[in-house]
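Note that this complex is displayed minus one protein chain, with the remaining chains in position.
== chain A ==
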């Protein structure tokens, strides 16, 4: 557990970066600090491992004041991913990660073995271990940064915009990996971002900071979206908050309907009446695309005769995915699949809205997303 007790930070030049702020980060959860640039997120984060000392107030780690620990020792027990990856240019990727176990006095061989395991854990192939940071992409560097922070197996992780330098697709992958790791390892994670979507996705609790180092709201993400505390939070969470909130609404009340289906490789004889849209599956029953009404098939059905499908909704996942599947599908029918991607049925946007309106499932269900 991390506890900020009325901490305040005024830099030497008079800038007040954090203003009398109190916040409790529960153990074993991901807590996100979010806010516009310069609102004091990094400053607050760095108080935990004493990279920055508060001007007044105290930071407590598992009940003990961090000032009672010698800085280097304290830091060795806390994983810290800095805002840029901060890799050591002169060391290979593997030795970058092995640096921390080496600091703990492990032998070179043991440290490297650990490093290799960690690189695997963050989804990097083992060949990358022999490369130097200058030979990696930004996203790969950030993964290495995360692996290095995990190397001491610290109970507490501080992450400062660790995924800022990567494109949205890779970023999403890294976020999923973090959630998976968190699920496996149960760390206490304090995560900084200025991206509200990232905050809402990762945080069990989200602290919204305002320019000048004020805490504007501290709440679980679903509450943040449903009941923003003031105009600042409202504008910060943005226009789409109603839609985003669907990420926290359970979709179990949704009854998937059916639609005509055919398989790749079928001939025109197998294709049904053609009155409406027909969903095309592969041999493993996974959706491949759509055939429009009245489509004629010459010979065997192949991929290039299809219209690409929309996003897929995994049964049981939050309602946002179901609505998106329906809206993005060329037929207006959202395709529902199981965990293995096998076709289950279809839903319409109207069905989703009916669920919301009927009030049967509008209750914000905590943790439904995870």
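As a convention for this text, a residue touches a chain if its C-beta (ideal position, glycine included) is under 8 Å from a C-beta of that chain, and two chains touch if they have at least 3 such contacts; residues count from 1.
In the analysis below, contacts and distances are computed from a predicted model.
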Omitted chain (choose from "Osmoprotectant transport system permease protein", "FAD-dependent oxidoreductase", "Acyl-CoA dehydrogenase/oxidase C-terminal domain-containing protein" or "DNA-binding protein") - UniProt protein name: "Osmoprotectant transport system permease protein"
Contact with the hidden chain (one of A:51, A:185, A:307 or A:327): A:51
Full-complex contact with the absent chain, from A:85, A:301 or A:322: A:85
Residue of A:99, A:164, A:234 or A:314 touching the missing chain in the full complex: A:99
Contact footprint on chain A, counting only the chain that is left out: 42, 49, 51, 71-77, 80, 82-92, 99-100, 103, 132-135, 145, 148-149, 152
